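The other protein chains are all here in position, but one chain of the complex has been omitted.
Presenting chain A:
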Amino acid sequence: MFRRKKALKTEDTHIKQLADIVGPKEVLFHKEDLISYESDGFTIHSHMPKAVVFPKNTEEVAAVVKYCADHDLPFLARGAGTGLSGGAIPLNGEVIISLVKMKRLLHVDLENRQAVVEPGYVNLKLTHSISDKGYYYAPDPSSQYCCTIGGNVAENAGGAHCLKYGVTTNHILGLEVVTPAGDIIEIGREGIADVPGYDLLGLITGSEGTLGIVTKITVRILKNPEEKQTVLAYFDRVEDGSRAVSDIVSRGIVPAALEMMDKIAIEGVEAAAFPVGHPKDIEALLLIEVDGISAGIEEQIDDILDVCKKRNVRSVKVAQDEKERAKWWANRKTGFGAMGAISPDYLVQDGVIPRSTLPQVLQKINEVSQETGLRIANIFHAGDGNLHPLILFDARVPGETEKALEAGSKCLQACADAGGSITGEHGVGIEKREEMRFVFTDQEIQAQTDVREVFNPHYLLNAGKLFPSSGRCAEIKAEQKKAASE
């Protein structure tokens, strides 16, 4: 039964000091309480944190950071822990600074189309709280039901509707950040689209929690489109589906979303909690949405139907009402989790490729699946060439985890070979540190770790993420050199 927590029972002075800052109820340090924080949405690695603290405001965040910095305690920020590359895993036994208690919507300014939120505010809540006034927040990662806007900023999250509207970085107007030394700084100015000087907003956004802890965010909000139409198309050949994607874009249509699922993915979503009733024997489906002012929507839909027909679509339909549309999207957006219904574990990869190379890269992924003997499902943002191969495996079978990692790495290699990149939106974290070498030379990596050093000189904040280990070795050497010369 739920016991009222008694006074802090610990001899650890760090824990006591942290409790003095945030209050005794807001510190976790028992093994049983910490174990849930040993990983995030990426479960292949796990490590126990030293403690988890729940600050309620920026000042408390700054005080915790200062304490950690002064006492050489590694620390990192965590939002909802839905990250898929292990960014919030405490590899070095960090003090986790959880931002979920800072979850207020601070201010909505419809006139200037912006809102100010705390970092723990959940993505979808923003749209929910302004939708009655006709506005919404565009970046819509599939995890938007629970991921935090702070986490979105750190990962520069994208989503189905980012094809037309851009990813998180295109919607951030200002940030309040606690630096790794514990200072509070403001970047960007409310209501002003651009400020002179270096684009620090752009640098912090997508830095995966390695440059500072975001404590306040000013975001752009958009007016709801006048009209929206959604199309579902079934194909007998993956190739036809992927060609249709290129054709739609080359006709000059910019759909709000253009998503694809292959046969194994369809098997998963149909076996899970939000089935639509997709036929079991099709090879690929496309989910296409167009929005904007009413004039012209009909023509775009006709164009899309025409492209699908030319590419041998088996059947294609337009959503009849909001209910049908919502059903299609729920099925798509819960797609990753749905893999749990057909496989005990999955590893989701996240590569980006030029749209035109889609058929050949999918073919390559298919070969990887055959080589490794692991099934690979594909659910992805086809419109912007952002692939998500989901490698299905069973961690209980000895050797399968390694095989899955290998398959994942090969998929990324295929993306890099096709002229693409190794992450579209899920970040590098722990997962893709090594694969950074597919796209960057040692010097390029060094240049980036040099930037990190300006912000995070003692390397206590979220160490061991984002860059490969030798990049780190080089940097440690540099540090030693510096120390020697001082």
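Everything below uses one rule, namely that contacts are C-beta pairs under 8 Å (C-beta built on N, C-alpha and C of every residue); 3 or more make two chains touch, one makes a residue touch a chain; residues count from 1.
The rule is short, and it goes like this: contacts and distances are computed from a predicted model.
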Name of the absent chain as recorded in UniProt (options "Glycolate oxidase iron-sulfur subunit", "Tryptophan synthase alpha chain", "Amino acid/amide ABC transporter ATP-binding protein 2 (HAAT family)" or "Pyruvate dehydrogenase E1 component beta subunit"): "Glycolate oxidase iron-sulfur subunit"
Among A:Ile21, A:Ile44 or A:Cys162, the residue in touch with the chain that has been omitted: A:Ile44
Of A:Thr58, A:Gln114 or A:Ser143, the residue in touch with the unshown chain: A:Ser143
Absent-chain contact - pick from A:Phe75, A:Tyr234, A:Phe336 or A:Phe380: A:Phe336
Sole contact to the chain not displayed, among A:Val122, A:Val167 or A:Leu285: A:Val122
Touch criterion as defined above, residue of A:Gly134, A:Pro279, A:Pro344 or A:Gly419 at the omitted chain: A:Pro344
Hidden partner interface residues of chain A, rising order: 1-4, 28, 30-33, 35-37, 39-41, 43-46, 52, 54, 80-82, 98, 100-101, 103, 120, 122, 143, 145-147, 272-274, 334-341, 344-346, 395-396, 398, 401-402, 405, 430-431, 433-434, 464, 469
